[in-house]
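Reading through the structure tokens given below for one structure.
Of the protein chains in this complex, one is absent; all others appear in place.
Chain IDs A and B follow the sequence of writing; residue 1 opens each chain.
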Amino acid sequence: MSPPGRRRPRRSGSRRAPARPVAAAAARHSWRGVGAPRHPYAVVVTAPDLDSPPAPPARATRFARLRAATDRVPTRWFAGIGTAVFLAATAAFGGLEAVAVAEVPRLAAGEQHVNDRVALTVQRAVLLDTFPEAGATADPAQGERVLALLVDAENRWDRAEMVQAGGGVASTIGVEALKSTPPTSVARYDDASRDPWLQPLVPVALVLTWIVPGDLFTDGEEIEVVLSDQTLWSGSFVVDGDYWSDPRPAAVVTVPIEDRGDGS
Amino acid sequence: MTAARRPPLLRRIAPWALGLACVVAAWFVALATPADTVAWEPFPVEARTGEPAAGRNLTVTVHDAVRATSVFSGGWRAEGTWVVVDVAAEAVSSERGASLTSAQLIVDGRTYRATERAETMLDERLSIGIARRGSLGFELPADAAGTAVLQLALNPDTRADSVIEYRIDLDALPVAAERELVDAQWAEAP
Partner (left out) sequence: MSSREVLAAPASGRGRWWRRNGAALLALALLLPASVGVIGVQEWRTNNTEAVVPADTIPAGESIRTEGALLGPVAVSDAPGAELPPGARAVVATVPVALESGPITCGVSALRETDGERRRWNTGASVTGWSAPRDSWTTCPSEPDGSDVVVSVVFVVPTGAGPFALDLLVGPESRLLRFELD
């Protein structure tokens, strides 16, 4: 069956091969309702058995041939063949080098950046002594002032979303100079309601405020606002519902600061 | 005796054919099996104008729906495309957690939430058996049209709970120049 001197992999089936033809005959007899014992190795020697039909030996030969053929496959070479196939596939797809990071587009104030969740336009940046109407009360004794960012936002998702200072859409707007800390408060520009809800496709003018050290920014200085895109995930196992995560910078808006002193 | 002769072709094929038939049947069964999430779907209750619609712990009567280009409430005012719905709601069996916190309007595949900018029936504490009545305002984009579905529930998480649904044809709504967003009060005067 196998060439001499060659190590054949041990197959447990090979030892059972001789018993199988007889067991098959015994099983066929019990199926007919005669009540032969069910043990696979039982050998019921009755008159019919002695006329062993040619079918079981034929099957044994077929299996034996198949086994002999698979024995010839060189398992030692699998690792090598697999590596070669993998390298060939990666070469076809462009090689193993890392992909170059794309440049983030730079925008000016008033230009819109759109993603799947929201369309944002950073309009103005204003420096004020304090802005309690929008939710940011600066302490002049500590030398604090308020940086207010006016942003036009339009919800592009399929459901209404609340803009909170701590997360959500507000977390995708980061001021570079403040190391993208979350704003102190977010409010609507028209009626000063705090933590507003953005309804789908309804544009809203928002005011995001940060309490900043008074000497950090000067009038006319340009600040960079980084707008991030996120991916929509659908909770399937331990989380239920949809949520946005995995932020990556998608646009940088350069906007000059206007120092308005104690109010505009 | 050749009782052990090879069985006829049909008999030999029979188990294979049966097995294949079982696999095909299993494929159809898998197709017909609903997804796991179907077990948690909310129970919709259809509401008709002026008639109370009863859910598990929420009974709602939708009285009126209009379109308005401007809404006001006390000193606050807002312009835009608004849909104002006049609803009365009450709890049924327990006041615990019985507030109208979920009021949504689904238009063209998008879900709009009742406005929080004024005091309305949104988040109103409900009373068992005694209705509170007020407005719900929805701010929509200017080109909103078609059929909208108003969904009211006690909790935004409506899994396995009742949701009262009311269909609104946005194109057939009467349009008002301005409409008041009425805060919640007893449905029947004392």
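Definition applied: a contact is a pair of C-beta atoms (placed from the backbone, for glycine too) under 8 Å apart; a residue touches a chain by one contact, two chains touch by 3 or more.
Treat the numbers as computed from the prediction; the structure is a model and nothing was measured.
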Could you tell which one of B:G50, B:G74 or B:G129 touches the chain left off the display?
B:G129
Considering the entire assembly, which residues of chain B contact the chain that has been omitted?
1, 3, 92-96, 98, 125, 127-130, 186-190
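Here is the rule we go by: only the chains that are shown with their structure count from here on.
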How about chain B: which of its residues touch chain A in the complex?
1-6, 76, 78, 80, 104, 109-113, 115-117, 138-141, 159
Within the complex, which stretch of chain A touches chain B?
25, 28-29, 47-49, 51, 53, 55, 158-160, 188, 190-191, 193, 196-197, 199-202, 240
